[in-house]
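For this view, one protein chain was removed and the others were kept in their places.
== chain A ==
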Amino acid sequence: MLPGMGDDTCAITLKVNGSTLRLQVAPWTTLLDLLRERLGLTGSKKGCDHGQCGACTVLVDGVRINSCLSLAVMRDGASVTTIEGLAEGDALHPLQQAFIENDAFQCGYCTPGQICSAVGLLAEGHARSDDQIRELMSGNLCRCGAYPNIVAAIGQAMRPRRDA
């Protein structure tokens, strides 16, 4: 058992977009609520809060997950990347750039989750075709129906790797 854990709040360390933070969290705080409400990182969205839409997708140790179904206390020691942490200074992440170039959003609500999910998809390396992109992005819903351009954006971001 971990020392120093009371029943009310627990001390955890989390690396968020490169900064190491020491935090006291109640065990019922989800990672999404921690990011949005405590850390002011409102890029990750709460679409459904039940794992059904993907708007809350973030990367934990490089792996895409639904932050709404993840308890922050269980991520003690992990490294979290949100949409706010993808750009390098003024240089957008290639996927952010591809989303802009392909007009891959309308209202933009689902976009942070789509982009984080796509970063995870590229790291997983299983997608080869547009059909596979569609299947492996099915955890991210877009109420505006920007799907064709989302697939195009991800395809574009994938291509240089393929040719490399």
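Just so it is clear, a contact is a pair of C-beta atoms (placed from the backbone, for glycine too) under 8 Å apart; a residue touches a chain by one contact, two chains touch by 3 or more; residues count from 1.
Note that contacts and distances are computed from a predicted model.
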Identity of the absent chain, which is to be given by its UniProt protein name, from "NitT/TauT family transport system permease protein", "Xanthine dehydrogenase family protein subunit M", "Fe-S oxidoreductase" or "ABC transporter ATP-binding protein": "Xanthine dehydrogenase family protein subunit M"
Contact with the hidden chain (one of A:17, A:66, A:96 or A:111): A:66
Sole residue of A:30, A:81, A:96 or A:149 that reaches the chain not shown, by the stated touch rule: A:30
Where the missing chain touches chain A, by residue: 1-2, 5, 7, 10, 26-28, 30, 49-51, 54, 57, 63-66, 69-71, 73-74, 76, 117, 120-121, 124, 126, 134-136, 138-140
